[in-house]
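Everything on this sheet refers to the single structure shown next.
Missing here is one protein chain; the remaining ones are kept as they sit in the complex.
So, subunit A:
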Amino acid sequence: MASSQVVKVLIVDDDNITRRIYRTMLFRFCFEITEVEDGNNAIQQFLDGNEYDLVLMDKHMPNMDGVEATRTLRGMGIPVKIVAITDDANSKDTFLGAGADKFLLKPLTFPMLTDILKSFNFLN
């Protein structure tokens, strides 16, 4: 886990609405939330020395897509849990091959998120 006790989540999605919804869901767990709009900014967060426990990663984003961002993070040796969340069902194998831990189809629901958080033991 990141150094503090609070679970730190990075939301990576170019859609305002999606980020708003995820933020509201995660707020219920009192997690610390950061949002970025593309893969480039996600990478920069880690290059800046920030630590996260969980990344919610969209696929289709400008500048750098989610698969490439995932691959880059793994190449940097970043062990953060990455959950790919996209409406592109065909990208599952690509995402998992790039190093994502889980793959979910949009729209993410609160029960889906809760299940994921439990599976990673973030709700203890």
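Following the convention adopted for this analysis, a contact is a pair of C-beta atoms (placed from the backbone, for glycine too) under 8 Å apart; a residue touches a chain by one contact, two chains touch by 3 or more; residues count from 1.
Just so it is clear, contacts and distances are computed from a predicted model.
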| item | value |
| --- | --- |
| Hidden subunit of the complex - UniProt protein name among "t-SNARE coiled-coil homology domain-containing protein", "BHLH domain-containing protein", "Histidine-containing phosphotransfer protein" or "Multifunctional methyltransferase subunit TRM112-like protein" | "Histidine-containing phosphotransfer protein" |
| Missing-chain contacts mapped onto subunit A | 14-18, 20-21, 24-25, 27-28, 60, 87, 106-107, 109-110 |
